[in-house]
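Notes to accompany the following structure.
With one protein chain removed, the remaining protein chains of the complex are shown where they sit.
Coming up: chain A.
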Amino acid sequence: MRVIVDLEKCCGAGQCVLLAPKVFDQRDDGIVILLDEHPPEALHKAVREAACVCPGAAIKLEDPA
C-alpha cells in the first residue's frame, strides 16, 4: 500500500489522525502530515477507513489491498 495525501484538498478535520495516528499527523494549522507512506499491513484497515471518511477526499491509496 502507498498513501498519497493532497495538501490542497485537506480541510484539517483530523479524522485520519484519530483513526491512524502512526500514519497521519497534523500541522499546527490542521493540515495533514504523512508519517508513513508505506504503512505495515496491520494498519491497512485503519488507513482505508481514513481515506474513505476523509471529508476533503484528500487521501488516495495505491494498491489499497
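Just so we're on the same page, contacts are C-beta pairs under 8 Å (C-beta built on N, C-alpha and C of every residue); 3 or more make two chains touch, one makes a residue touch a chain; residues count from 1.
The definition used in the following text is that contacts and distances are computed from a predicted model.
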{"item": "Identity of the absent chain, which is to be given by its UniProt protein name, from \"ABC transporter ATP-binding protein\", \"Multifunctional fusion protein\", \"Cytochrome P450\" or \"NADH-quinone oxidoreductase subunit D\"", "value": "\"Cytochrome P450\""}
{"item": "Residues from chain A at the interface with the omitted partner, ascending", "value": "11-15, 17-18, 21, 25-26, 28-31, 48-49, 52-53, 55-57"}
